[in-house]
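Notes follow the structure.
The complex appears here minus one protein chain, its other protein chains still in place.
Chain IDs A, B, C and D follow the sequence of writing; residue 1 opens each chain.
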Amino acid sequence: MTEALLQVKNLKKYFPIKKGILQQTVGHVKAVDNVSFTVNKGETIGIVGESGCGKSTTGKTILRLLEPTDGEIIYKNENLASLSASKLKEYRKEMQIVFQDPFSSLNPRYRIGRILERPMEIHNLYTKKERKQKVAEILQKCGMDPSAVNKFPHEFSGGQRQRIGIARALTLNPNLLILDEPVSALDVSIQSQIINLLEDLQDEMDLTYLFISHDLSVVRHISDRILVMYLGQMFEMSETMALFKEPLHPYTRALLSAIPVHNPTEKRERIVLKGDLPSPSNPPGGCVFHTRCPSAMDICKQVKPDWKQAKDGHFVACHLY
Amino acid sequence: MAAYLVRRILGAFIVLIGISIITFIIAYAVPGDPVRTVVGEKASPEVVEQVRHTMGLDRPVYVQYFSYLNRLAHGDLGFSYYNNQPVTHLISERFGATAVLALSGWAVEIIIGIPLGLLTAVYNRKITDYILSSLAIIGISLPTFWLGMWFIYNISYKMGILPIGGSGDIKNLILPSLTLGIVGAAYYQRLVKTSMLEVFSQDYIRTAHANGASSLRVTFRHGFRNGVIPAVTYAGMDIAFLMGGVVITETVFNYPGIGQLAMQSIQHLDVPVIMATVLLSAICVVVMNFIVDILYFLIDPRISIS
Amino acid sequence: MDTSQIQTTNVSTVNNRTGLKSRNKVFKVLRTYPMILVGGLMVFTLLLIAIFAPLIATHNPITQYPTGISDIGAPKGPNSEFIFGADSIGRDVFSRVIYGTRVSLEVGIFASLISLFIGVTLGVVSGYFGKWVDMVIMRITDTMLAFPFLLFVIALVAVLKPSITNVFIAIGVLGWAMMTRIVRGEVLKVKELEYVQSAKALGASNFVIIFKEILPNVVAPVIVMGTLLVGQNIMLEAALSFLGIGIQPPTASWGNMLQDGMNTYQIAPWLIYLPGFALLWATLGFNLLGDGLRDWLDPTVGN
Amino acid sequence: TGTDSKGTTKGNDGEAVKGGKINIDMSADFSHLDPAMCYDFGCYEVVTQFYNMLVTYEPDSTKLVGSAAEEFNISDDGLTYTFKLKKGVKFHNGTEMTAQSFIDEFKRILDPEVGSPGKGFIDPLVIGSTDFSEGKAKEISGITAPDPYTLVIKITEPQGTFLNVLAMPFFPAIDKQYVDSIGNKEFDHKPMGTGPWKLKSYNTGKDMVLEKNADYFVAGFPKLDEITITFEKNAQSSALKFKQGDTAFIGWNQLIGSSDFIQFQQDSKYKDLLQSQTLVSTYYLALNNQVKPFDNKLVRQAVNMAIDKEKLVKLNNGRATATNQILPPDMPGYQKDLPAEVDYKFNKEKAKELLKEAGFADGFKTTMLTTSSDQATKEAQSIQSDLKEIGIDVEIRPLSGSSYSDGARSLKYGMVSTAWFQDYPDPSNFLDVLLNGSEVPANNWAAYNNPVVNDMLKKASTLSPGQERWAAFSEIQLEVLKDAPWVPLYTPVRYAIVQPWLKGFYQHPVWMDPLQNISVTKH
């Protein structure tokens, strides 16, 4: 039976918008608005959506890199959202994050060895010797030569840096890895190397992934379940194959159809959305998608749709269902 | 924009309060007895105490500070300990002179600095750049007072073209403003060069070329405005520099302005005047910064929205 | 798993800020940024002069030689005894300039260190912690920047009484504002970088993040700024001495030598040649070095 | 008796032109223009141009003659002074000067609100002065005006120098109505008196223009129409301006800069234009007689012998003569030949011996306060290096303005390098003012307090001017010199340089320079 590793309940993260003479808060960017989902042990959840829809914010808030505005993050029966900093440190070992930009994710001042030992230093784990050994092990696991420890980040290519970034996240033997667009900045030929690496590591180390990406084909490839977000809100969540076979939400459909397919023989019908993404500081009322939705109804302008299960394990927030 | 303005004014106001506190503290800490300065060397102790009381110098510090603020608010800067003149009178007489000097120094900076910056940027790493940049860096490294003395001796005395120090005429202004401006010009040169080079590497410059614009047009129509924006920001801070620079320039050229007054009042421990000159100079800086911000608004459309 | 060969080829956008190990790289930097070489050599000679001043100086810098002035008190020009002439009370100009190097460097460097220390501390705190801490520190910084610096230093030195220590304390204590701004800006930039976020995610404390992740990355602008500051401070000391409130006699400083010379330059121009040249040399050296370092270390300067 | 007469100038033969304007420089702005407030050389110069005292000095001499007073009379007991004022003397605004004009100024001097430094010169000496100043009386009982042109001043005890006091610029005629109309503070920079010059314009710190008082009560004076005084702090610039012919002279309290003086002297074109005047003044080093180690007479004598005064003269470009005593050569009581035991000649060996004898064989550390001018620091450094040779380490502490005088009065410093210029030509102005124990710390910066000397001073002060008085002060000086409380350094010689086309310029030994005598020749 699947065992829930992490439960996110009604998570909200609002960024204040300050204006006026005294910089009073005049509103909020609802970067993450009422997001709930469960991550089971060993699975990969994909989060997709367009730029600015709150994917990264969700990831960072779960790790409390950003303080959540509201909601619960339940991990091992403990609500991380209300944990003190010192207690949080314990849990931080078990959840790690890998960022998108391989160039800013490693401190250019330190050699790779230092960078990889640092997490263990912070948590006072192992002796010096053991650390070095551990670093070598992990590097090997991530497909890098252990001699890399003596080099500086700039001496590596983007793909290699991303491997090092992943290695760093793994030094503390985490359970959960949040991958914030780990392959978006990479070339396709390297991207596939990293994806394979991630799949291997998952098998080997029994990892759970929260995989954030805007690239649907990558998400489809790696995820067990997918969450589609739009303007900070959950639009649809389902088992991957089901979602691609039969997307329910008009937005998901548009998203899928907008992807240029690299096989010219299978040209598909395309739904081109009108207009641009509304400003997250001033989202439309009702369903936030109604301004661009090809099948918008009157009710969509007024009422925000509920999050409901349309099919078995297939959730959607849309008045059509 | 209105909200921004108000906030900006509020910020400036806080800075002014800070300035008044700091000047007050400094003035308070000045060694020597201001009362003695007023009554002279040989006055009897009773007279000294009497005058101390009249001047309010026997009250607690904070009371003195608040009464100072209160008087400030009424435009009353008190009387000079040294020669009994109302400080407002002393300052207003010299302020105009200093303003003229600072502005013309500033003009020198701009007139020399910006074209030099443009030239060195356009001819980056060419011989023209090397020569002009070397001159500029020597300019920055020149001691102001040295330059001033050199001007006086060679141009005023030996060549006899311009008057030796003093004020009142355009002729009196030329050498001091050159002295003041030459050092600063080099700063502008560097600033404009750096930012022009950065602008030249921007994509929109490539776009302009791609549209078929000539180099001249690219430099001036597409690059210049973006390139001078940092120079505009600097202009605000520059005022602080100029207000400091006038101390030396005015001393060398015997130019009766705020700087000279400040030096003199520091020598005489003329506390009200010290406070007023420092305060006034700082106010100038704050006001100029404010104006520059507005200017910035006008030049750079990106700011007006956020 | 995939058998990707891992070859460590250099990425073309090499970040050449770090890892200068081989001599070749040093040469390369010096060749690309000749200002570093020229400025560095100029500064280096000054350091040598300062260290070996007693060996270089031909005379005691504070002894007043009766042979140094004429009967009516005119200083003697360059001659076999005083190669660069004597000053208005008969001291050897050359030896004073040599010893003055010590004073100028001392003031320039110590004052800069004080400014650096205050500026970096406040800048890091302000940039890292943000919110009201930032607000307060930035307001104070604005206030400091609004003061005409020279005037402020003069007032402070007058209050503290002129002495070599007080001069660099005044210059140093007042000169931090620019540094604070620069460091804060830099910290704001670095703070958002992903490696800092990673460190946070790893549970690193603020202390560790500031000292291990952020500080090493603001070192470059601090070094550049610090170098330029040394030049500026040397000039500032000279200006203070010129106004009569800097280094006090008989200690020789280029500034007070120049001041002495200014009063007599028409009959004894040698009094301003050597100290003036030394001052120019020093500020030029530090400016060149600083500019060169900036070109090299600061990627925002286009090249 | 006429107050003003022709100047003693040399070499200016051209024919004088009527009227004309000249420019002169002044090294600093005037501290005060209110006669009640003015007590330094700078403002003395200008206050005396706007105002007239009752009496003044004859040109080129120290003899007092009437100025606003036609004639004066001192009663035989020396207690009553009667002045007959000139009639028809008008203020610049047309009001007539009367005896009340003087009484009003005396009242201002005594008024604590005004805070005049001149108060000590007449309070409590003048009868009723203390009562008035304390507000117990509405009038000064000792000063009366029997008629508008007669002024009578009564003092409590005979005072040989009282007439000299009255010649000080504290006590001219003022127009009370005018002062009241603008207030004391305004009056300090809007002078209005009976003097030869009127203030035409005044830009603080920049320049001042004096305009001829056409109604001046001495016919034919002043000779020029207008004088522009520019405040030029830079001595070299002043010299350059003189060379360019822009300014009429450098003098009148404006010192010729050291290098400029050397240049003028070496240049035959300018050498002949120099005029000199030995001042009645002494530059000295006050040793702190009450604090270790200077409380030891041997140490003080050692310091006296260690300093090379000729070198100081050299540093003054020869514009000084070394001195060995307190009174300047032109002061009555000066002794040309001092007895050997109080004439401390420059002798380093002897000085070292004395120090050893005093128990300071290894020397000691001390501080020296000096003013912050370039010349002062130069001399201080010379003294510093002299003392270094006998093992005394001196730290120079230059201070400016009132921090200097406050420092001196604080008696915190081992030595104070200073100078005294006469207020009036009487030896008491040196010995009594500077060395009386009652003047510690006000003017007696050496903290010298010798009961024997104090006693002698008290007796001598009642003597009226004349040989007896001078002898008494000579004796006091010898007594003082035995204790060696000071190191007398030198007597300054003031040089002025005057354009050849200028007539009537001279330097006065006391203080007033003759702007009204100056005229220009065709050139």
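Here is the rule we go by: a contact is a pair of C-beta atoms (placed from the backbone, for glycine too) under 8 Å apart; a residue touches a chain by one contact, two chains touch by 3 or more.
Note that in this section contacts and distances are computed from a predicted model.
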| item | value |
| --- | --- |
| Per UniProt, the name of the complex member that is left out, chosen from "Hydrogenase maturation factor", "Heme exporter protein B", "ABC transporter ATP-binding protein" or "Cytochrome c oxidase subunit 1" | "ABC transporter ATP-binding protein" |
| Residue, one of A:Thr61, A:Thr171, A:Gln191 or A:Gln233, that touches the chain absent here | A:Gln191 |
| Residues from chain B at the interface with the omitted partner, ascending | 202-204, 206-214, 217, 221-222, 225-226, 299-302, 305 |
| Residue ranges of chain A at the interface with the undisplayed chain | 50-51, 157, 159-160, 187-193, 195-196, 199, 214, 216-218, 220-222, 244, 254-267, 270, 272-273, 276-277 |
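One rule holds in what follows: only the chains that are shown with their structure count from here on.
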| item | value |
| --- | --- |
| Separation of mean Cα positions, chain B and chain A [Å, integer] | 52 |
| Whole-Å gap separating chain B and chain C, where each centre is the average of the chain's CA atoms | 23 |
| Length of the line joining the C-alpha centres of chain C and chain D, rounded to whole Å | 48 |
| Where chain D touches two or more other chains at once, by residue number | 236, 372 |
| Touching two or more other chains - residue numbers and ranges from chain B | 31, 153, 251, 269 |
| Contact set on chain C toward chain B in their complex | 139-140, 142-143, 145-152, 154-156, 158-159, 161, 231, 235, 238-239, 242-243, 258, 262, 265-266, 272, 276, 279-280, 283-284, 287-288, 291, 300-303 |
| Parts of chain B lying in touch with chain D, wherever the complex brings them together | 31-34, 36-44, 46-47, 50-51, 54, 79, 82-86, 89-90, 93-94, 97, 152-153, 156-157, 160, 164-167, 251-252, 254, 256, 260-261, 264, 267-269 |
| Residue ranges of chain D touching chain B (in the complex, touch as defined) | 28-32, 34, 37, 39-40, 112-113, 115-117, 119-120, 184-185, 188-189, 203-206, 230-234, 236-237, 240-241, 243-244, 372, 399-403, 405-407, 442-443 |
